[in-house]
Each structure stands twice: as structure tokens, then as C-alpha cells.
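What follows is a structure written as C-alpha cells; I'll ask about it next.
Every protein chain except one is present and positioned as in the full complex.
And then subunit A:
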Amino acid sequence: MIRTLLAPGRALASGRSSRRFPESLAPGAVAAEALAASVRLGGRMVLDGVDMSVSAGEVLALVGPNGAGKSTLLAALAGDIAPEEGEIRIAGRPAAAWSAPELALRRAVLPQAAAVSFPFTVADVVRMGRAPWSGTPAEDEDDTAVASALSATELTDYADRPFTALSGGEKARAALARVLAQHTDLLLLDEPTAALDLRHQELVLRLARARAAAGAAVVVVLHDLGLAAAYADRAAVLHEGRVAAAGPPAEVFDEALLTKVYRQPVEVFPHPETGALLVLPKRP
């Protein structure tokens, strides 16, 4: 069941509709990229000439202080915001060239705050993630996709509860389950760990890793640099709308750089036993 979740089937005939169905991305192929993208919101330059790409098979972490432009970059990569200058490309085409139903087959987005207007059950909400595939042969996988997304996020026992009655962390996991059930090759997760306890933070990032291992491109906005160091293949440090540094966490998480970007003394050191990178604020 987990295998279905991780490696979504691509046995799609051209079907009844005129939608273009996604080809599976070749490992290492660029899933989404920003090319010198600039975004202005409310008169402020939120993204300033950002170049960034994410490829199939990798987890890219976007980190940086509040207001650095992480969520805006994520929204731009999702095709939500059209850049003022530069270009966003998703699956090889300009984001604006895709129709909404076509994009929905290619990228899934986890929003920062999950809210549902009516008391839909958790299973209903997760099943909404299957909506893009309705009317395609992949519709047959709906039940398995929903069940495996629920079990992957440890929500199977919550399936029949109203979403509105869940705690913040449970809502966040249910929203993630919906995004997983959508079975896209590009996952954009905006602070998926913000509301979660330690166990579930690890769980969510392991899921992200597992999806990347199965060939998806995953972009995740994170505040916890230790988590980013542990789970991301690459990290991009954003600072005032620009990419201050990008690359493997071990190279990018530099004490001097982080101290400057966060305006807070930061120390980076290896774990005494495992050697894993630890990032902590320096406390007096």
C-alpha cells in the first residue's frame, strides 16, 4: 500500500478529456524552476531576481527568517503568483501555460494553515486530493491512495471524525494526507511541521524523503534548521527576497551566514556521536 503511495501509477490513457496527462519525471529532471523571478506584493519587493530549481528525486528546503520570501517563492513555484519579472516553469512549461486542472495533476501544495469550512470527515478531505484524477483511469486508485495517505500520516483511526473537530497538529497531518493522496510528482509543502509534535515532525519529513526517493520533487519550507539539515538534499537560505546561499545543508549552513541572515548568533556543529549537523542559536 505504501508502495502505491510512493510510486503513483502512471498508466493513463489519453482518456475522455482534453487534459494533458503528466509523464513521469526522469530522475534528476527539473520539476519546477524560478528564473530570475521577481515578485512585488503591496509595493514591497518580496522576491528579487530569484533563481531556484527543484529536480525529481530531491528534497529542497527553503529556510530563512520571517518575511524573507520563503512562502512567496513556494507560491510562485506552485503557479499561484505570476512573477513581475522572470519566469516560473513547471514540468518544462511556463506555469501560466498550464490550465488549473492540468497543474493539479502535476503539483500538490500544502498550505500553511489548513481550514475547512464545513464539517467534512477526515476521509472526505483526504479524498478531495483525488479530485484532479476524476474521470481518468487513475480514479480506480482512489480508495488505495486515500487509505495509504491516511495510514502514512497515522490518521486511519481519525478517518470518520469531522476535520473541524481535530487539533491543530491533526489538521496539519490531515491536510498533508490530502496532498499525498493527490499523487503528483511535485510536492510543495509550506511549513508542514509548524503545528506538529517531535514525533510527527520526523514522520512528515520522512514521508517527504520517501516521496523524493520514489522520484518526486519536494520543496519544503522549514523553520527548524536542524530538520532541514537532517532531511534536505539541498537547502536555500532566503534573505530579503534573494537567495543568500543554496546547496547541500553542510555547505550552506555556515555560522557566519546564518548569524547575519537571522540577526542572531548561531552555532553549527556536528552531533558528538552521529556527526549529524546541528544548528542552534547561541545563548548567553
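General remarks:
In this section, a contact is a pair of C-beta atoms (placed from the backbone, for glycine too) under 8 Å apart; a residue touches a chain by one contact, two chains touch by 3 or more; residues count from 1.
Going forward, contacts and distances are computed from a predicted model.
For the chain of the complex excluded from view, the name given in UniProt is "Iron ABC transporter permease" [choices: "Iron ABC transporter permease", "Glycolate oxidase", "Phosphonate C-P lyase system protein PhnH" or "Polysulfide reductase NrfD"]. From the options A:V30, A:M45, A:A194 or A:A210, the residue with contact to the chain not on display is A:A210. Contact with the chain that does not appear here is found for just one residue of A:A61, A:A91 or A:V109, A:V109. Residue in contact with the omitted chain (choice from A:V39, A:L77, A:L150 or A:A235): A:L150.
By the touch rule set out above, subunit A reaches the unshown chain at residues 1-2, 78, 80, 99-105, 107-109, 111, 114-121, 123-125, 128-129, 131-132, 134, 146-148, 150-152, 154, 156-157, 159-160, 164, 178, 182, 203, 206-207, 210.
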